Each structure stands twice: as structure tokens, then as C-alpha cells.
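Note that one protein chain is taken out, while the other chains of the complex remain in position.
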Amino acid sequence: MKKWISPALLAITFILSAVAHYANWDHTLQFILSSIAVVFVAGFLGRATESVAHYAGQRLGGFLNATFGNAAELIIAFFLVKEGLFDMVKASLTGSIIGNLLLVLGLSIFAGGLKFKVQNFNVTLAGLNGSLMIVAIIALFVPAMFFNTHSITDEDTKLLSLIVAGILIVSYMAWLSFSMITHKKYLEDVTDKKDEVLPNEHAPVWSRNRSILYLILATVMVAFVSEWLVGTLETLTERFGFSELFVGAFLVAIIGNAAEHSAAILLAMKNKMGAAVEIAVGSSLQIALFVAPVLIFASYFMGNTMDIVFTTIELVAIAVAVFIAKSITQDGATNWYEGLLLLVVYLILGVSFYLV
Amino acid sequence: MKKWISPALLAITFILSAVAHYANWDHTLQFILSSIAVVFVAGFLGRATESVAHYAGQRLGGFLNATFGNAAELIIAFFLVKEGLFDMVKASLTGSIIGNLLLVLGLSIFAGGLKFKVQNFNVTLAGLNGSLMIVAIIALFVPAMFFNTHSITDEDTKLLSLIVAGILIVSYMAWLSFSMITHKKYLEDVTDKKDEVLPNEHAPVWSRNRSILYLILATVMVAFVSEWLVGTLETLTERFGFSELFVGAFLVAIIGNAAEHSAAILLAMKNKMGAAVEIAVGSSLQIALFVAPVLIFASYFMGNTMDIVFTTIELVAIAVAVFIAKSITQDGATNWYEGLLLLVVYLILGVSFYLV
Partner (left out) sequence: MKKWISPALLAITFILSAVAHYANWDHTLQFILSSIAVVFVAGFLGRATESVAHYAGQRLGGFLNATFGNAAELIIAFFLVKEGLFDMVKASLTGSIIGNLLLVLGLSIFAGGLKFKVQNFNVTLAGLNGSLMIVAIIALFVPAMFFNTHSITDEDTKLLSLIVAGILIVSYMAWLSFSMITHKKYLEDVTDKKDEVLPNEHAPVWSRNRSILYLILATVMVAFVSEWLVGTLETLTERFGFSELFVGAFLVAIIGNAAEHSAAILLAMKNKMGAAVEIAVGSSLQIALFVAPVLIFASYFMGNTMDIVFTTIELVAIAVAVFIAKSITQDGATNWYEGLLLLVVYLILGVSFYLV
């Protein structure tokens, strides 16, 4: 692909999406155009983050990667929170987690497995990721359990949500300091020259100031496109009879994660399965341990606290995704059939969410 | 045991069972006689399948083994479906899965463990089996979850059941092509000359035509005996006050799996634990991924679609069996105490099902 195609497509899709929004074109068309724009803008944001990270040095760079990695999801979710669409926020967080653990990871393992008989990656990091996934489920599951089995007041539910959110953010900060400071080398060793295999490898290295400018520009663009996209969702659910759950958990999630999808699959097909697993699993962990808690605090500061109580089927979907992903990654070896199993579980969940 | 004993016993028990049925003897006696006959006929079917498999070549042979392995359960279940006893079908599928994972595997590990301090088998296949078990639970669990938490119409439930059943059958076909074509050698290596240790080793090698004739004969006999057996169950539940759940999940399942039981235990006592694990775990996977979906399609073609919604305690029983079996097999080493733990879980489930 020629170098100028990507910026051109970025500009065209962004402008088309803007025109569609302000000229108030048909909502279905607006949805399609802003969806396409989100994919390109998210990719641009990813490259800009990489470039800033390059200049910021490894540690701060890693942190920037980690926090901007899910920026598109975070910003989309912010607008959903602002509009008080809490159910769709939770559905889209759910969708993002299961989308990464089942669709992104499944496609990566399947595609990689078609080219390579068995693909290996380090068991230690897989185990650590598995434990973090379990903690993420627990943090979502326990409040819901207490909410469903006890007559807990609305205020206590919100207080509990804020406390749990706080605990998760602290855990996430501790994870950053663990993986980037105290046990940096320990984890670097195990992923075989992690820096080389990260998806960032082909990121453009613009000059420092340009990079920062691009990062600001990309964030602003993501913010706009996300708002345009969110604006169309309600019409969409009405017009096509999709449930909020299905739109949030599948449509929004797939669009918001498009950049990760392609990066992970390309890495897997280059036999860099460790990096592909990290993108998919790491991204879903960020959603649960950082994005979700931040949204709860954001809603609190906006004056209308969103609680952390997910619905039973959302929790089941997340638990199911974690169990199968943990089972498949824990031996540090994958093959095409294991990728297929992840896709099978995604399909079963998708059909179920659609039919409800 | 002399060679002629087995055919003689087969004939005698079959004829006695037939006489009992057509002369309309006491139903309890009919139940006992047809149960004994099922055990022998299932053994005969097993040997006939082996023999045909021998002539059919390894690949087709493996497929025949896989599909005829649970033929007795499948045929018993067909008659239950035909009579519309959907609850008992699901109970017997549940019983077959937990019977294989807890009773067959538990007795094998316990008996083998009394003779050998530690018995080893390959970890890779154990991990793969574990992931398949998780997928099997998910496929049963997700529809039930949606059914119990949402007001989903009867038609949508049946549609979802058919779709999930279709997905499972495709997954099973993919598993066959994975384990018998693309990764045949990979899995053969890990089970140490798999062909030699399979239970099939003592299967008689009759001539080709005779084998096919025997296979047809055995299938017909299983069909008859299964129908006679099923006919007595309702009287049995009425007369002894057993619940359908207990009869389906424990009595029918133990009888239907008798052949696997003895084969797996004998292999374990010969220190061929890998093969014993494969019979027990493989058989339970077949029930969940192939037999159950086929029965749903069969019921659809009979005009009265059985849904895939299992009761909560059936799902709990299956989940419980999968978790403990996965935990015990995943390190690729077993001892007598681990066998005992599986039997303990079976006993707890059995007592609970009996008392309800």
C-alpha cells in the first residue's frame, strides 16, 4: 500500500462522516460512514501514540501505549455516559472485553494456526494475564451478586461501585509499575525481545513536535467521530429492532476495536503470537481494570453516578470468554483448532445476544 | 474366558430380554433383563465397530470409532426423544457426561493408582480436551442463561437450540479433521503410539464382509434392546418413586456406558492411562458436542423440536464434573487419591439427585 493512501482515506472518511452528520443525512448512512471513519481515526490515533511513545522513552512510552490503546473505546463510552445511556455503556464494555478475548484472539490464533502448525509464547505471562482476568471478573461479579441477593440501597450500590472502581485503578497502576518498573526485565525476557515484536514496529517516527500535534489532532478527531457515531445508535436500534445489548456488545465493540483486530492478526501471521496475545488479552484487561472504573468516576463527576452492576448475561458472557481464553492460552501453545473454539464461543454468544 | 462365552451370553441375554418384553413379564424383571442385554449388545457393537474400522483404514476407522462409540446412548436417547420424554433425554445426556468424567475416569485413576504410584500421560492433549470441555459447558450454559433471565419466545428458544446444535456439530467435524488429519501426527506422538494402546487392541479381526454384517446386526440389536429398556423406565419411576432425573442421570447412564467402564479401567490397570483418559473424556465430549446436537436435529425432523435448555442442576452437575476432571487431568499425572476425589464428587451428586 502506498504511503499516502492511509492519510487520504483518513481525511476522506472523516470529512464524509462530518458532512453526513451536520447535513443530517439518513441515520443508517451516518452510522455506516462514522463507523468507517472511527476505524481509520483509531488507526491514526494508534500510530500517533506510538510515535510520541518513541520520543517519550520506554517507560513513559509504555504507559502512553497502555492508556491511549483503548482511547477510542474510552471516548465513545464517555459520550454514552454523558447521554446517560448506562446500559449501552456496560454493553459496549462487555462487548469490548469479549470481542478482544474471543474475536481478536480467536482470529489471530486461527489465522496464525493456518500458517504454522503450533505457535508458542511464554507461559509465565499467560499465567499472570489469566490471574488478572480472574480478578477482573471478580470485581464485576461480586457487586452484582450482592446487588441481586440483598436489598442494598441505591446509594450503597454507588458507594460500593466507586470503591471497587478505586481499587481497580490502584491495581492497574500497580500493574504498570510491576510490568514496567520492578519486573520489567523479567517480563521482557519471557516475551522474547518484547520491544521488537510489539505492533508498534511499523509506526512512523515523525519529529517530536509533529508527533505531539498528531496525537492531539487524533484525539480530537476520535472525539468528534465517536459523538457522531453514538448519535446514530438509538435510531439504529429503533429502525432495525436490534436490542441495546446487541448494538453495544457487538456492533460498537467490533468497530471500536478494529485497529487492534488487524494489528493482532498480522502479528500472528508473522508467528509473533506472544505479541498478538498481549494485544488481545492486554486490551481486554485495560477495559475491565482501567476504562470501566474511569467511566464510573467520570459519571460521578458529571453528577449522575453509574454503578458497576452489570446484568447477569453480561457477566456470564465475560466469565465465559475469560474461562475459554484462559484455558486456551495457559499452556503457551496454540493451533488453528483452538482459534476456532474461541470463534465458536463468540458466535454462540452473538446469536444469543441477537435473539434476546 | 473362553472365546464362545461372550457370543453365547450375548444371544441368551438378548433372547431372554426379548421374551420378557413380548410376553409382557413384570416390568422390574424386564428392566433388569434388558439392562443386562444392553451391556452385552453394547460390547458386541464396540467390537464390530473396531473390526470394520480395521478394514476401513485409519482415518475412516477413527471416524467410525468416534461416531459408533456412543451408539448405544444415541439409540437409547432416540427412543426417548420419539416418546417425547425430553426431560429424561437431557437427564441421560447429563448422566452420560458426568458418568464418564467422574465414575469411569475416577474408577480408572483409582484402580490404576492402587497398582502404580503415579501414572503419566501427555499434557498437551489433556489441555486440548480441557478447552473442549469448557466449550461444551458454554454451549449448554449460554442458552439456558438467556432462557432463564429473559422472556425469550418458545420459537426463538428452539431456533437458538438448532443454531447452537449446528455450531457444535461443525465444531465436532472440525475436531475430527484436526485430530485425524491436520494434527494427527502431533497428537499421535503425544499419546505414545496411540494406535497400540487404544481399547480396540483386542478387537476381533473378522473378514471384511462379516464385519459389516456384524455391525448392521449389532446396531439392530442395540435398537431393539434400547426400546425395550426405555419402555420399562416409566413404570420403574412410578413403582420405586425414583425421579426421572435420577433414573436418567444415573441408572440409564451407567448401563449405557458399561462397555466404556470396563475398557477404561482395564487400560488404566495396564498403566495405559493416556488411553483410559481418552475413552472417558473423549466419550463425554462426544455426548456434548455430537450426540446432544444430533438429537436436537432428530427431534426437529420428527416434528417436535427439543430445545437445548438443560435444568439448572443438570448444568451444575456437568460444570462441576468438568471443573474437577479438568483440574485433576491438567498436570498429566494421576494417583489413587485423585481417582477417589472424582468418585467423591460423583457420590455427592448421586445422593443429591436421589434425594431431590
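We call the chains A and B, going by the order they appear; numbering starts again at 1 in every chain.
By our rule, a contact is a pair of C-beta atoms (placed from the backbone, for glycine too) under 8 Å apart; a residue touches a chain by one contact, two chains touch by 3 or more.
These numbers come from a predicted model, not from an experiment.
Of the candidate positions A:Ala111, A:Ile167 or A:Val356, contact with the hidden chain is made by A:Ile167. Considering A:Ile134, A:Met269 or A:Ala298, the position touching the chain not shown turns out to be A:Ile134 (whole complex).
Residue-wise, the contact with the chain that is not shown comes from A:Val123, picked out of A:Ile32, A:Val123, A:Ile212 or A:Leu236.
Within the whole complex, the absent chain has one touching residue among A:Phe79, A:Phe110 or A:Trp175, and that is A:Trp175. Those residues of subunit B that touch the chain absent from the view are 117-118, 311-313, 316-317, 320, 323-324, 327-328, 330-331, 333, 335-338, 340-341, 344-345, 347-349, 351-352, 355-356. Against the chain not displayed here, subunit A makes contact via residues 123-124, 127-128, 130-132, 134-135, 138-139, 141-143, 145-146, 149-150, 152, 156, 159-160, 163-164, 167, 171, 174-175, 178, 182-183, 186, 326.
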